[in-house]
Structure formats: C-alpha cells, structure tokens
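Encoded as structure tokens, here's the structure I'll be asking about.
FYI, not all chains are in this one, though none of them got moved.
Labels run A, B and C following the written order; every chain starts at residue 1.
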Amino acid sequence: MDKVVEVIDVSMNYHTLEGETEAIRKLNFDIMNGEFVSIVGPSGCGKSTLLSLISGILTPTSGKVLINGKKVEGPSASVGYMLQKDHLFEWRNIMKNITIGLEIQGKLNKENQEFVEQLLKEYGLYEFRNHYPRQLSGGMRQRVALIRTLATKPNILLLDEPFSALDYQTKIAISEEVWLILKKEKKTAILVTHDLAEAISMSDRIIVLTKRPAEIKSMHQINLSCDCKTPITCREAPEFRIYFNKIWKELDVHV
Amino acid sequence: MYDDINTNISEEYKKYLKSHRRKKSAIRISRIILLIFIFVLWEIAAQKEWIDPFIMSQPSRILETLITMGKDGSLFIHTGVTVYETIVGFVIGTILGTLIAIALWWSDFLASVLDPYLVVLNALPKTALGPIILVWIGGTTKSIIVMALLFSIVVTIINVYTSFRSCDEDKIKLLKTFGANKKQILRKVVLPSGITSIISTLKINVGLSLVGVIVGEFLVSKAGLGYLIIYGGQVFKMDLVMTSVIILAIVAAVLYLSVLWIEKRVLKMM
Amino acid sequence: SKSELTTIRLNEVVRSIFYAPHYIAISKGFFEEEGIKIELTTGQGADKTMTALLAGECDIGFAGPEACIYVYNQGKEDHAVIFAQLTKCDGSFLVAREPDPNFDWKKTAGKTIIGGRPGGVPEMTLEYILKKNGVIPGKDVEIITNLQFTATAGAFKGGTGDYVALFEPTASMLEKENAGSIVASLGKDSGLISYTAYFAKKSYIEKNPDIIQRFTNAIYKGQLWVQNNKAEDIVKEIKSFFPDADDDILITVINRYKEIDAWNTNPISIPESFELLQDIMETAGELDKRVEHSKLFDDRFAKEAVKKIK
C-alpha cells in the first residue's frame, strides 16, 4: 500500500484580534491508499481544521501536507470534501447541484456528464435528477452531497461529520450506504465524527486527538471479527464494545 | 403530500372548516364595517359641523372630486405619472444598489472605507436633500426620479450587501473545495442566495421610492399626486388634497402588494 | 408654423390668479404670435425659481425681485436682471373673523395675526404696515410666523388668531365660507412695491435680446388684455390653469385685484416701488445693503414693447 496522504509536522495557528489560537501542533500521520480512517477528538480540538489543511483550503502555519507525494498548495481535484450539512443549493435542481464542482473546474463535458448520470442511476437518484433539494428527504440529500463530491472523481474523500445532521435511524442507514459506496469506488477516506460507534463500525483505523491544540493521543487499528464486514454487522462484533470503552475513556468526556 | 391528508371529511373537520369560514367572514365584515364606519362618521361629523369640512374635507366631496377627476381623465394622468416615476426610480435603484453592493462585497477595503459614509447617508433624512438635488439635476422629471433613487438606494446597498455578507460561509467553503475563484463564488453562490433578500428589500424600496417621488413632486412637477397635494394646499382645496392622499394610499398599497406578490412568485420558483 | 417657435423654459414661483396676465398671454396665444413656445414649470418658492434660473434649468424666472436682490448682494457676477414687471403691490389681504367696514390697522393692537414665514416678503410687508401704523409686532401685536403658507387659512379657520394675512383665492374662499371677512388689502396699505417680475441671467439677456424682447411683448399684450376685459372673460381664458377652482371665486378675486389696482399696466418697472421693497426688507432686517435700481432692472425691452404695441 502507498501513502496517499502524508501529514508532516503540521501546525496551524489561527490569528484573530482576540488572540492567537493554536489549533494544531506538530501533527504527523500517514494515510494509506484505500484506507478508511476516522478522526475523533473533543469538540473544538481542530478536526475540521485538519481536514481543511489536507484539502488545501487552508495553508498550515508550519509543516506540510503531501498528497500522492506532492505538496498541497491549494484545492486539488484529487481531494473531495464533504461537509456536515449537505449544503445543496436550493435554486439548482439535483443534477445541477451535482455538477457544480465540474462546472467550477471547467470539466463539464459529455464524458463527465455521463459519469454523473451513471452515479445517479447506481445510487437510486436518477429519477430525482430534475427535482429540487427541498423535495428530497434528509437521507437522500446527503446521498446527493456524496455524489456531488464523487462527481469530480477525487481519490481521497474528506468527510466532516457528514451524518450528524441526520436523525438517528436515517444516520445508521445512510452511513452504511455511504460506506458501501466508498468501498465500491475504492476511495481513500478520512472521516471526522463525534460518534464513536460510527467511527468504530466504519473505519480501518481511528486517530484520537487530544484537546486543542490537537496532537495525536492514540491510534487504533480496528480489527473486528465478524462475518461480513459492513458497519451494521460490525456493531455486533464482540470487540466492538471493548474498542468503544477504551476510546471513550481516552476521550475523557465531562459534561 | 396528498396521501397525508384524510380525504373522508369527518364531522369535526366539517365543523372546524365551518367555524373557520365563519371567523374569516367575521373578519372581512369587520374590516368593511370599520371602513364604512370611518367614512360615515366623517361624513356626519362634517355635515353636523362637528368638524370643519372646509379643513377636513368630507367623504361626499371627496367622492365628487374623484368622479370629476375620473371623468376628465386627470385622475389617471396624475396617478400614472406618479406610478411611472416610482417604478422607474425603484427599478434603477434596485439595480444600481445591487451593483454597488457587489462592488463592496468584492473589495473589503472599499466596504470598510465607505462604511461610515453609508451610515451617515442612511441616517440622513433625504427630504432635506430635496432642494439640493433640485439644484443639481434641475427641475425636470429626471430630478424626481433621482429623488426616488436617492430614497431607496442606500437602503438597497446596505441590505443587499448585508445579505451577501451573511451568505453561508460553508456554502462558500464548499465551492472553495472545488477550487472556485472569487468570481465563481459570486456568481454561483453569493448572488443566487442573495436573491431572496434582494427581493425582500424590494418591498421596502418601492415604498421609499414612492416617498421620494412624492417629495420630488412637492418640489418640482407639473403632474403627479404629490403635485396635486401641494397645488390643492395652495388653492386651499382640501377636497383635492384629501382625494389625492386617499388615491396615494391606494397606490402605495397596490405597489406594495404587487411587490409582495412578485416576491412570493420568485420564491416559489426557486 | 409651430416648429419655428423658440421654446422658452419659464419657471413661475407659484400658480396664482394674481398672475392672470401671464396666463392670458399663454392662453390667448400672445407668445406664439411672438414666435415663442412657453414651457411652464412651477417652482413652489422664489428660492426654487431663482435656483432653477441660476442652474440653467430655466431661461426666465418669474418671482419677487427680492430673490434677485439676495443674489446680487452676495456678489454673484452673472446675476439675475429684471426686464419686465407684472404686479406692483402685495397681493395678500388681511382677513378678520367678522366684517369690519371701519377697519384700521391700529385695531390689531393686542390681537394675534397669522402671518407668513420669516424672510418672505408677505411677512415683511405685513410687519412694515403694522409699524407704519404704530403697532409694533411682537410688542403690541402677536404675529404667528411658524406656519407654512398653505396652512395658515386652515389654522385660522380652526380657531387660531384674530386675523390672518392670506393670498387669493384663499381669502375669498374663507369669505365665501363665512369663516372670515377681508378687512384690508396689504397691497393698498403698503404702497406700491415691486412684487412679481420676470428676470433672466445677465448673460442670457445679453446673448438673447431678441427673445427677451419678444417675451416682453407677449407679456405686455397680456397686461393690456386683462385691463380691457371683464373678469368673467378673463376667467374663461385662464380656467384651464386652475382646473379645480370655482368660477365665481376666480371672478371675485380678479375683480378684487382690479379694484386695488394690483397689476402693472405695462412691463416697465416702477423705481419707487423697488425702493419701497428695499425699505421694507431693511426694516425687517433682511437686507444687508441696498441695491441701485439700475443694477437690477433693465427696462429697455419693456419700453420698446410699450412703444411698439398699441
């Protein structure tokens, strides 16, 4: 396996008039090709910042991020970013929502159009392509957001709490589905989440961050013994609860 | 959505609908009664000389004036002039205001520099600028339209700019992840998501434009409802003044409701 | 043909029957006879009319000479010059609550009068007359000066004040409503004052003497027509300028103006009336320095008109 993402000595300080906020301090880790990595950590510890650094929207104060061995210097087509809310544009229909990334990158050609239609068909949204976002359920909207991210054919996906706005039952169902899609498309994925059970059930590896400034507290390779490895079945594995309790204690939540 | 609704109308639902209808017509009737009551009271008060019909005018005389003006067509000419000026001022104000708001959004520096100027211009009673505008533009219809523009443009700039600024940061972030540049961000997110608030400013603007037109017509004009009010005052024809004010009220309400209607349409389309 | 007419933008101070000759000149086609097409605007105030003139928004202004004095006194190089005069006295009347055939200005002592806005000539004239009659404003008589002139009649009718100084047609309308009675004419009691006149920028007159001459001719024809016709006929001609006024009010008013001899018989200025205007302004404390008649008036055109037209 190759390293697709290398985070090397990355630090990030936010500067505002109120003062300097050290969000991330000398972080180092690699992500392998095809790996599904979750990042968990206390609220406000710098998880979203980390994803922004990897995506190239932000530039680290020091250190660097390499993608496929090349230094990140701005958003690139090889990285897709999925945010907490779906952020579908109400004034565009589903098709036009999905192709917005292609539009911006000037790649809205016939071939990509067909690819998008392919995706829509595959994930059961083809009939809805002329609908408007408000006509879709929360779960469907989130799937549209995923397809929008996939449309530009990134091979690395950054997912920033993509399911937290959904209600509990939808969340479990859609995370299962997204996981299957990503595995099928053979994407490398980095998932930020607050939901430990979600992290454990979906990931190959979990990175636990300390509270701000974010440093790596621990890393956990997840090996669950269950028949067919999909998130819902994973939750039934006997090791599940052990991982859960261990990481829960590391997170050290106080109310 | 239709399967959500029980199509076998139950007894209670019928009762509910009936009580609702009753309430609605009670409201409608009360509104009309109130209107009639005001006019009848006014008429009686004028006839019994509790109030001075010479000063306060009176409904029957207003009606008379209205009929005369309707017959000789002057009613429509004056109303038409005012409405025309208002719409022109309003459309130009909205477009120009939006363009300036885009410029401010584009350059934070410009926006910061102009900020105190906008505050002062916004707070300043534009009525006071009337005589000055007159001097600058001259006593033509142009200066009335400039007045209308003046009344509405600052509010437009401020509201539209505020709405651009309040454009969801995450939506912009989303476009940035695709590598969008500033122009793309403007075109693909900021403008479309600002449309709603641009349209909702229209509601305020049309009123302000009308005020501008009236103030302008007070100062310089040969026609229009503002002219009629001033002229009526000069020749001490309170009937004419009152009639014009009432027509003005109707025009104002109609303009407002039209914009409201357009707003609903556009929002529905989006 | 009409296409050869010169268009003149004329800005009148307000729309008033007091200016009847001027509407006659328009409606009887006297301007067209002189090859002029009038584009008439109402300035709603002498300041607005003067402003429009100075800003080049109109060619000829029609208002009181005091506007010209103010401008001249502020050192304006290209000031306004008066070339024709239309009215020669104040057109307002004092209205009392009851008829009073034996009215004397001394009777106003201890009473309240609704006057005009400070700085305006009507108000100054009122105060001048009062002083002339030994009644000191502010001491012997209270003058309400804070009302816009369109509101004074209403205020009076509503019970404010014992007297009100009103323009026409308001004064006659009050009389008709039995809400008051005209007891004195400010125009008659003050003496001749330069009241409303036509003026243009000095440079404009220099450049367009021909237009000014033709314009003055038309005005003179209007003045003659008004002198030679009955009020009823005058009203018939100018009715279109006052669409909402009652005919009988208009007739009353025109007769009243005829009675007090308010209109100039010709466009030539009357120097004494200008001096009296300046006296009045001086008394009111609104005049910094007096202006020579010859500086502001150019009677060449008026004299030429009188010579030519019979």
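Simple rule for what comes next: contacts are C-beta pairs under 8 Å (C-beta built on N, C-alpha and C of every residue); 3 or more make two chains touch, one makes a residue touch a chain.
From a predicted model like this one, the values you see are computed outputs, not experimental measurements.
Engineer: Summarise the composition of the whole complex in this file as a formula built from the shown labels.
Structural biologist: Formula for the entire complex, using the labels shown: A x2, B x2, C x1.
Keep this in mind: only the chains that are shown with their structure count from here on.
Engineer: Count the touching C-beta pairs: is B-C or A-B ahead?
Structural biologist: B-C
Engineer: What chain sits nearest the middle when you go by CA atom centres?
Structural biologist: That would be B.
Engineer: Taking the mean of the C-alpha atoms as each chain's centre, how many Å separate chain A from chain C?
Structural biologist: One centre to the other, that is 83 Å.
Engineer: Counting in whole Å, what is the centre-to-centre distance of chain B and chain C, each centre being its mean C-alpha position?
Structural biologist: Between these chains, centre-to-centre, one finds 39 Å.
Engineer: Could you tell me the distance, in whole angstrom, between the mean C-alpha positions of chain A and chain B?
Structural biologist: From the centre of chain A to the centre of chain B is 48 Å.
Engineer: If you look only at chain A, which of its residues touch chain B in the complex?
Structural biologist: 52, 55, 57, 74-77, 79-81, 83-85, 87, 89-91, 100-101, 103-105, 152
Engineer: Quick one: in the complex, what on chain C touches chain B?
Structural biologist: Touching chain B: residues 11, 14-16, 40-44, 47-48, 51-52, 55-58, 149-151, 153-154, 157-158, 169-170, 173, 177, 179, 242-245 of chain C.
Engineer: Which part of chain B faces chain C closely enough to touch in the complex?
Structural biologist: Checking each residue of chain B against chain C gives 52, 54-55, 65, 72, 74, 131, 134-136, 138-140, 218-222, 230-238, 240.
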